[in-house]
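Every protein chain of the complex appears in place save one, which is left out.
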Amino acid sequence: MSSTYGKNLKISIFGQSHSEAIGVTVDGIPAGIRIDMEELQSFMDRRAPGKSRYSTPRKEGDKPEFLSGLVNDTTCGAPLTAIIRNTNTRSSDYDNIRDIPRPGHADYTAHVKYGGFEDVSGGGHFSGRLTAPLCIAGGIAKQILSSQGIEISAFIKEIGGNSSDPFMAIDQAREKGDSVGGIIECVVTGLPAGVGNPMFDGVENNVAKAVFSIPAVKGIEFGRGFDAARICGSENNDEFYFDGDKVKTRTNNHGGILGGITSGMPVVFRVAIKPTPSISIEQNSISYSKGENAKLAVRGRHDPCIVPRAVPCVEAAAAIALYDLILDN
Amino acid sequence: MSSTYGKNLKISIFGQSHSEAIGVTVDGIPAGIRIDMEELQSFMDRRAPGKSRYSTPRKEGDKPEFLSGLVNDTTCGAPLTAIIRNTNTRSSDYDNIRDIPRPGHADYTAHVKYGGFEDVSGGGHFSGRLTAPLCIAGGIAKQILSSQGIEISAFIKEIGGNSSDPFMAIDQAREKGDSVGGIIECVVTGLPAGVGNPMFDGVENNVAKAVFSIPAVKGIEFGRGFDAARICGSENNDEFYFDGDKVKTRTNNHGGILGGITSGMPVVFRVAIKPTPSISIEQNSISYSKGENAKLAVRGRHDPCIVPRAVPCVEAAAAIALYDLILDN
Amino acid sequence: MSSTYGKNLKISIFGQSHSEAIGVTVDGIPAGIRIDMEELQSFMDRRAPGKSRYSTPRKEGDKPEFLSGLVNDTTCGAPLTAIIRNTNTRSSDYDNIRDIPRPGHADYTAHVKYGGFEDVSGGGHFSGRLTAPLCIAGGIAKQILSSQGIEISAFIKEIGGNSSDPFMAIDQAREKGDSVGGIIECVVTGLPAGVGNPMFDGVENNVAKAVFSIPAVKGIEFGRGFDAARICGSENNDEFYFDGDKVKTRTNNHGGILGGITSGMPVVFRVAIKPTPSISIEQNSISYSKGENAKLAVRGRHDPCIVPRAVPCVEAAAAIALYDLILDN
Partner (left out) sequence: MSSTYGKNLKISIFGQSHSEAIGVTVDGIPAGIRIDMEELQSFMDRRAPGKSRYSTPRKEGDKPEFLSGLVNDTTCGAPLTAIIRNTNTRSSDYDNIRDIPRPGHADYTAHVKYGGFEDVSGGGHFSGRLTAPLCIAGGIAKQILSSQGIEISAFIKEIGGNSSDPFMAIDQAREKGDSVGGIIECVVTGLPAGVGNPMFDGVENNVAKAVFSIPAVKGIEFGRGFDAARICGSENNDEFYFDGDKVKTRTNNHGGILGGITSGMPVVFRVAIKPTPSISIEQNSISYSKGENAKLAVRGRHDPCIVPRAVPCVEAAAAIALYDLILDN
């Protein structure tokens, strides 16, 4: 088991990069909620490939087809399923990785786990393409949260270590046939205090669990995060005060979460995205069939940097985790 | 719901800092496994308070009493429950926090969530004391993993930003009545390739979910982590090679995990621990009863730094998450 | 949440009677298992409508289209999703039930639960049509179990109280515009001893949970079932004996299950199917809009007896529950 998430909002993602379709089932959305399909499409478009010179030229509409769960674009209480047909796939691009796993990808680990039966084309179920159904589910959750005054906004904090002109780092990487990663920050405003639970079921546990579903995420920190480990308690503690009737903290080093539960302050977290493993530069790897080391040149379409496209995915993962917790209350 | 974890290995933690007892039920350990009680006690002792001048003087045995699940120290297939009686509690120490929440603690968020019915004494269910049952469960999981050749070792990477002499930072903080946090690194060796699942159920998702159960953890990163976001793909990708029959990578920036699944290389992660929120310095907060801002001086016993005691907790959380995934295979 | 099942084998069913499609995602099947598509279709055909004069004349292929999870009909480890397009739907048949709930159907309870947003056409998500995706998932599980020597066979025990000539009862009901139910018995052979768990996670708990997903099921009994409540312990106890090396029981009143765990004897259970609630005879009901009692004549296509078509559904539910438990071991 693997590709399911959630307790109250059950997400089940399916599909491989080159299977007939990819998609998602979302079970648990209350009945009577109207989905704004244009807004959802706009959200999907932020993730879609081929939208800018910074992303892969593979062009697909990524237009969800809803199979169930809606009557006149309004939830009816039944599980909601949407799919995206896979077109414009070129499986032959991936012939060589059947034998030679790409460094930094899941080719080798999937090979061991699934005994050679894994779908290697385009990375199979491990492809970044599977973030499209994540964005369908997350885009819907985001709309619902927004209608409750909860807004989720992620943005690029830095790329390739460059925070002042992050896109310059992408251009440099592309020229060299190399790639870069970056850091995305996500801010959630409007959350009431009291969302989340102690120990294993808090906001941090669940947002982390959801966010690590995005391939290439290698770290997450909340509030002041790793930097908090380097300052004193007197500096890190956020003092409470009354702003009228409302309890606030003067600083937000806790990132809106104490004991796994929201404080009413904005939830803030940052996510580390590793550089795209697909690069044009020849790399060393192994050959399963020959049982010896081998060279690999990765062909096929790939981004020099997936950070811009990962931004809506981070919002989607956060939306799913938070809405699931809110339904708990 | 809150304090349960796991799919195959079900952990259910209970208790408050000053309730009759704290404890844990572990459901899912195969029958016929002998628990080395001395080794478990040694593991518990690493977490226990009052062991060194760097930790709180509250002295408790933290000696688990096993109520069920064992016959002659050997698992019988039934759920295993162990408790630790709470003694040496001084609830009066916490009288003032009934009205004035401590900055950096869960007092306020618990107050909102539980409507004033929360157990405030000693932090209630949010107390660091609840890591003792985590260590019972984790210590047992660690023993079982060790018998399979899988070793989990965490250590202090830095305290208060100081990696060369971390304990000096604690001394400095204590003198000022302040506190410091730090970074713990955990290395897991001996894991076979193929453990973990794609998307929501990978090693990163689950270790993160488990580790964030430790109060004061504010960040986690795997392999090269946040640093990976600042280098090129050609540097971050770990090239595969054959070491005899065994597939390895020459570097381990991926931290032993690709696509959520172990590669056979050591799993490496780091955890950020915020400074202990309890400090002797007077702080600003609010008074619920007066509805106005208030001053708070935290009394009671507390550590200037909980990082040393958090080290076995990180091992425990990792052991639980990894053993749960291994039982999946 | 509602339409998901399982721990190791995760089933997520979606669709409404008249939505674009109905379908199922099955997550957790090991990689490398070849699905015999012809055999699956034969299994689906046993459930399909329009196959005999005893069932509704609505004719649909019920031919699953696989969207993901397979490479050359062989599982690849990724979640398997199959859909069936809904064609040949006549939603206008259901116009009157928007206002007047049908006795014996879920129209009224869905109306209360979903606040009028439920999809009423054809019974929406509550339609017997949703047993088609159940049979896709169950048919695959059945094939896998069969390859392990475990055979699941259900059959009609009686219809309308008639066990000697059950179909005669259907003819009689049809003539009157009425309907009849019946009892299905299911026998599972080849299960090893030791499958299932104590208390909440035994074979009985799980088979019951799965079987009650079939609309119209109102009871289940294992082994001698309700009849066991009327005999003495000395008669009901099944004595053990050695048949060569193998431990067996001379009788099988326990239905192959003791303490929730299989004994190695055939698992036997019976399921009560209520008469199809859709009948041509005019019935009393209420009108939501008028707030008063009303008469209802159910139009549309319906079976006088769904027992024959429920037989493969019972096998499917049992297959899912048992395979989920076997994956546990």
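Each chain carries a letter (A, B and C) given by its place in the written order, and its residues are counted from 1.
In this section, a contact is a pair of C-beta atoms (placed from the backbone, for glycine too) under 8 Å apart; a residue touches a chain by one contact, two chains touch by 3 or more.
Small disclaimer: the values here were computed from a predicted structure and weren't measured.
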Any idea which of C:Gly202, C:Pro266 or C:Pro312 touches the chain not displayed? C:Gly202
Listed in rising order, the subunit B residues that touch the chain left out are 1-4, 7-10, 12-16, 19-23, 25, 27-28, 31-32, 65-71, 74-81, 83, 110, 113-119, 124-125
Hey, which subunit C residues sit against the chain that's not shown? 1-5, 7, 11, 13, 101, 103-106, 108-110, 112-113, 125-126, 130, 158, 160-161, 173, 176, 178-183, 193-194, 196-202, 204-206, 208-210, 212-213, 215, 217-226, 228-234, 236-242, 247, 249-250, 253-255, 257-264, 272-279, 281, 283-286, 291-293, 328
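Just so it is clear, only the chains that are shown with their structure count from here on.
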Whose Cα centre is nearest the centre of all Cα atoms in view? A
Averaged-CA centre spacing for the pair subunit B and subunit A, given as whole angstrom: 26
CA centre of subunit A versus CA centre of subunit C: separation in Å? 37
Give me the residues of subunit A that touch two or more other chains. 1-4, 7, 13, 110, 113, 125
